[in-house]
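My questions all concern the structure below.
Just one protein chain is left out here, and the rest sit where they should.
== subunit A ==
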Amino acid sequence: MSQGRSPILELNQITKAFGGVEALRGVDFALHAGEIHGLVGENGAGKSTLMKIIAGVHPEFSGRFMLDGKETRFRSTRDAHAAGIGMVHQELSVAPDLTVAENVFLGNQPTNRLGFVQWRRMAREAGEQLSRFGIDVDPMTRLGDLPIGLQQLIEIARVLFSGARIIILDEPTSALSPPEVERLFTTLQKLRDEGTSIVFISHFIEDILRVSDVVTVFRNGRKIAETASADTTKGALIEAMIGRGGEKLEHSYTDDLLLPQSGAGSVVLKVEQLSLRRSLQDVSFEARAGEVLGIYGFMGCGQLELSRILFGKLRPDGGTLAVDGAAKSFRSTAAARRAGVALVPESRRAMLFHQEPVYKNISISILERISALLLKPVRERAIAQRQVEQLQIRPPVVGLDLGMLSGGNQQKVALAKWLTYPPRLLVLCEPTRGMDVGAKNDVINIVRDLRAKGLAIIVLSTEPETVLSLADRILVLKRGALVREFAGEAVSKDRLLEAA
């Protein structure tokens, strides 16, 4: 703990509004040298906004910003960078078409006196840095060819080894496997001991408690509490975050959980011997009406590819796919949608129109049903309004541009677009990734409702909690092959991790 010394970064009474919506209200925040500072709070509580102010992403705000005891104003991320502040954003921001080495040195390539990039030196140094982090890849590989988890680790590594003295990590572990998380934590602790200050935002409260020295809790744009990690518990933090008795809300899933005996309806989806180059081998399974089928596996196990095949975005090399007994070979996502398949992908950027209002985002998939030729905006808005109310999307204004909603609420909009005319099969990729406890529970309830309506639902996730909280039956996918099925038996996080 470093409360006695003066902080290197001190913010007073920070207020920031987007349009009419206040994201931060009079927040004080202090960061000391050599500390790991955990931030927790529900989606939209203001954590990311505050960090973006520190990293120079939002130059306009009111309040006092002190760095090294001097009042400072960053006009851009470059200013922040020059002042030694580095941030890893929640959404992956890498250049997939460049090599690993170029990504590590993005904007900072070593050059000789004539300004030419020194490729060999860059590759060598990138390789050294990454191996310090326990990543063993060829620095000259195209980054986009690596699994997402590795890409995220490389992005983190870039910031960690950039020489920044203040490092902000926004949900860095969401795409990482447990051993990768361990490696990250070891590195963070080493950097902390060397005097670097680290801010760590995560929804995984166990992680926050394990790795950070101090925890700050945000709620509704305000700072609710700041305590030493050693002096608090998960339950206390959750309670502070959501302002109600929180212990019961989040199950830890360390104990055995009994999956129901099969009581599901007819087979909606039958997949046989599906294969795709290096990603999937002989995958066969069924999804039934009124059942949530969970598919668990580490990042890069083939889940993403599987979901794309089910929705007609990728074509398999071999195998068959049947919906309601009829063999299908989807030529496009439109064909899959017409056959009654719906997909909510894992990335918000990929599934939503940020510059369009909420109601257009909700109606996009059902326009065919409600309008033959001419649009019916009144009907569209009415349908959207109903969905917004049912899913408790905040703020409940269907004319608002989607980009002005918080991440969790955007996720709900993505789900809402499929719910007006429920599909036969709903495929959800990482439905609760990056969500707070309250929003997670909302999603769980929505999925249960849909199951009760007789939909077949497939949940693909790399988070064991997500699968355990939603699924009636669980398949484990490992390196493109199904290795284990849990049905009508006891399952726990440990057993799941063991199987994967």
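Rule of thumb we're sticking to: a contact is a pair of C-beta atoms (placed from the backbone, for glycine too) under 8 Å apart; a residue touches a chain by one contact, two chains touch by 3 or more; residues count from 1.
Simple rule for what comes next: contacts and distances are computed from a predicted model.
The listed options are "2-oxoglutarate oxidoreductase, alpha subunit", "1-acyl-sn-glycerol-3-phosphate acyltransferase", "Heme exporter protein B" or "ABC transporter permease", and the UniProt record of the chain not shown names that protein "ABC transporter permease". Of the candidate positions A:Met87, A:Val217, A:Leu257 or A:Ala342, contact with the hidden chain is made by A:Ala342. Within the whole complex, the absent chain has one touching residue among A:Ala82, A:Ala95, A:Ala327 or A:Leu367, and that is A:Leu367. Of the options A:Ala350, A:Val378 or A:Ala452, the residue whose C-beta touches the omitted chain is A:Ala350. Touching the missing chain, out of A:Ala45, A:Ile383 or A:Leu496, is residue A:Ala45.
Think of the hidden chain as still there; on subunit A it touches residues 18-22, 25, 42-45, 58, 220-221, 242, 311, 313, 332-334, 336-338, 342-343, 345, 349-356, 360, 364-365, 367-368, 371-375, 392, 394-397, 399-401, 403-404, 406, 408-409, 417, 438-439, 442.
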